[in-house]
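Here the complex is missing a single protein chain, while all its other protein chains stay put.
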Amino acid sequence: MLKSIASRIGQTLIVIVGVAMLIFFLLRIVPGNAVATMMSEHADAATIARISAELGLDKPWYVQFWIYITGALHGDFGTSYALHRPVKELLLLSFPNTVKLAVLAALVAWIIGVLAGIVAAQKKNGFLDRIFMGFSLLGVSMPVFMVAMILQYTIAYKLHWLPISGGDSLKCFILPAIALGWNSAGSIARLTRSTLLEVLQEDYIDTARAKGRSQMGVIVLHALRNAMLPVLTMMALQLSSLLSGAVITETVFGINGIGRLAVDAISGRDIPLLQGTVLFTTVLVVLGNLVADCLYTVLDPRIRKEA
Amino acid sequence: MKKFAVLLLVLAMVFSFAACGGEKDTQVDVEPGLLRVAMLSDMATMDVAQTTDDYFVPMNVFDRLFEVKVVGDGVTDIVPSLVDTYSAADDSVTYNFTLKEGLKFSNGSALTASDVQFTFERLLTAGGVNDDIPLEVLGAAELQAGTADTLAGFVVADDLNFSITLAAPNAGFIAELTSPAISIVDKETFSEGFGMKIEETIGSGPYKVTEWVVNDHYTLEYNENYWGTAPTATKVVVNIVPDPSTQNLMYQNGELDMIDLGELDTSIVESTYKTKYADKIITSRRVGLTYFAMNANDEYLSDINVRKAIQMAVDRDAIVAGIFNNQATVEHGIIPAGVWGYNEDITKIPYDLEAAKQLLTDAGYAEGEVTIEIAMDSTSSSGTQLVIQVIQQNLIAAGINAQIKTYDESSWLALRNSGEMDCFVATWTMDYNDPANIMYTFYGSEAKTKIRSLNYADTEVMARVAAASSIIDDDARRAEYQALEEIIVIEDAAWLPLYENTHLFAIGDRVADFTPHWAGYTNFYAIDMIMK
Partner (left out) sequence: MHEEQLNPTLHSEEIIGEAETFKNQLLRLKRENKLAVFSAFVIFLFILAAVFAPLLTPYGYADEDIMNRLQPPSSEHWLGTDDAGRDVFTRLLYGARISLAVGIIPTMISILFGAMVGIIAGFVGGKVDAVIMRIADVMLAFPSMLLAMVIMYTLGDGIINIFLALALVNWASVARVVRSETLALKKSEYVEAARCIGVKQRVIMMRHILPNCLPSMIVLFTLNIPSSILAESSLSFLGVGIQLPQAAWGLMVNTGRQFFYSHPWLSLAPSIAIMIIVMAFNFLGDGLRDVMDPHLKK
């Protein structure tokens, strides 16, 4: 088992290096002069040249790559063109908001997803199955910003239950969390449903039934416990991808998170910011997946035996 | 089939949610004197040397020597601000100023003539973007080039008195001093963090910045050391809300005390604001104009007949009515309405599609032979993008093969600055109330015309535009600008003026009155917001 975890860590390191290289090269072949954008109306050739030199953009690509890699290792992602601040500072400022949103959204997704999955599995192909699966699929089937705007209009504007946007209090994060979490609930619901259905066909479930347990009791006590493993893994994976930034949710609700930084970076052609944001979040996801994988290895009896 | 019907039912439930739910009045308790506004994006800096857009903090936290005051509907006056008295020599070259007594910055240190001197010198040496005005001062070029240590034309007599000598006469100099670019900074406390750190960004204006959470919000609070009357809005919170639709809903929900309706489509203003909030709307002229620039070096556009045909083919009245619901006025010249020197009686370009077609035929062009590309900046407002689409349809109707090509902002700027762009639509908003601001920027020199008016060729006109600012007699100067305008727009058909927008704001229940910036900027003086 230790060996498999070690090799997994090794693979992860390779992936991180690959990610760093890919981001660098994708962003170096962009058309348009970033410095010209940054200086906007007032750029004359001399100023552009001076600023480019200051930012090291006039150096050959391998020198730039070296600066970028060694900087990133020290947590230095350069300075944002548009906001004139160190990318690191901006990332650290946004990250707590993204974490808040991601954790709340994950909770929403898990609650809706697992509940819907259980009910649907119990009433397979029945009326409730369709209703619950339909509801959880609805979130995935609409563009996220539609969900967000419908929520803003109904819950915040018409019913006045929650604020429309912004703010630091937890209250302000509820609507965005629902919009985002609903979006991920569908896949959890499907997985819960299908694994439960599979587990329900196993022999020991029949034994439990024979002992006179109610259907709900069987599900909660026996089936769910055994069906939860793949669901848990998926949850871990989802949390890490939620952390990577809910680009649209954050923009619509005016939350200063990682996703919005990425959007700002794209619209402002702010290469250091984009580079830093993508690298930061991707590495985060990779590490999240590593943890999920290790958890899986530790928890799953089949893999534990094989290793 | 039945199952699908169930799904549709669920959907219907969700959407009908929108229709129900009673309207309740939930005016949350807001502390008195607190003004809550929203902006689409955060400022990059509070330092005017480094920005030409982020003027909100400079306007509210700093003072200028003079300010523009709105004295009536569309009527403005230039009034002294930090300056007590001033006199100009007859030649408009040397100006003498006396500051008000007892002026202080928010940190308590005195504001003196040497702070003004420092302001001018710093704008020149900081390598920033706002050095146009100080560059007019005698010796500015030397200081910028590093061959002089001080600005020769700026002489400090004592703490209150100083004089400025220009390199060339300029009758509009006082007007220029109202620009936010000339915000007076404190020499003593000036440091590295100026513009980026709130505690190091010290001004003498009605407010000081007390909080700045990047990309989230920033807060201004009343500066107790302010020399003028205290504002009624003692605390201003600017929230960064990147989505205009969200801002719209926030205003309607009572979460904002003012909304800039310029961010919303006119139809929303029409259907929601003019009905539900009609008495809350504040109107201001956006002093400036949107124009269509044509490249004089282009294969087809170099022919004056083509340019004249284009001028006549664009239906500007329809644009103003159709896209802006008449929240704009058609412009006919270069100097926009609301600016000193505006000429109401300039020869007007008619909308005449048949004449435009005839002109092209007479010039020997076949239908669809004239091909031009309208370059569109992908970040331009949806209103501008619609205008470009209408112009394209107009030109096609006149037999011109007009194509729209979308560029991202940096490519668009690069292409425009290279002088290779065929044509484009853009808006110029005035920085100060003097025709020189627009005339000189667009037609003052070959370097300017290459970028701004796409290679306008007449060097004689350029020389006259450059010389006009030194005409001392106001009437003569106005006559000269208007004559030049007539040559450029009508004789040379080099410029197609489109319209001047009206800028609407809506104030909330907690606000009694609001006077927007004289030129209709999105940025406003919070002191002109009167809270209940």
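Here are some notes:
Order as written gives the chain letters A and B; numbering starts at 1 within each chain.
Note that a contact is a pair of C-beta atoms (placed from the backbone, for glycine too) under 8 Å apart; a residue touches a chain by one contact, two chains touch by 3 or more.
For clarity, every value in this text was computed on a predicted model and none was experimentally measured.
Check A:Gly75, A:Pro96, A:Gly126 or A:Pro143 against the missing chain and you find that the one touching it is A:Pro143. Remark: the omitted chain is touched by one listed residue; of B:Ser191, B:Ser267, B:Asn326 or B:Ser418 this is B:Ser267. Per the touch definition above, the residue from B:Gly139, B:Pro169, B:Gly254 or B:Gly322 contacting the chain not shown is B:Gly322. Within chain B, the residues in touch with the undisplayed chain are 1, 3-4, 7, 11, 15, 18, 244-245, 248-249, 264-265, 267-268, 271-272, 318-319, 321-323, 378-379, 382, 385-386, 389-390, 393, 406, 408. Within the entire complex, the positions of chain A that touch the omitted partner chain are 8, 11, 14-16, 18-19, 22-23, 26-27, 29-31, 137-138, 140-146, 149, 153, 190-191, 194-195, 198, 230, 241, 244-245, 247-248, 251, 262-263, 266-267, 274, 278, 281-282, 285-286, 289, 293, 296, 300, 302-303, 306.
We take it that only the chains that are shown with their structure count from here on.
Rounded to whole angstrom units, the spacing between the C-alpha centres of chain A and chain B is 40.
Of all the residues in chain B, the ones that touch chain A in their complex are 3, 6-7, 10-11, 14-15, 17-18, 20-24, 26, 41-42, 44-45, 50, 52-53, 127, 129, 196, 213-217, 239-243, 245-246, 249-250, 252-253, 255, 379, 408-411, 413-414, 417.
Put simply, chain A touches chain B in their complex at residues 31-34, 36-37, 39-43, 47, 50, 82-85, 89-90, 93-94, 127, 130-131, 134-135, 138, 149-150, 152-154, 156-160, 163-166, 251-254, 256, 260-261, 263-264, 267, 269.
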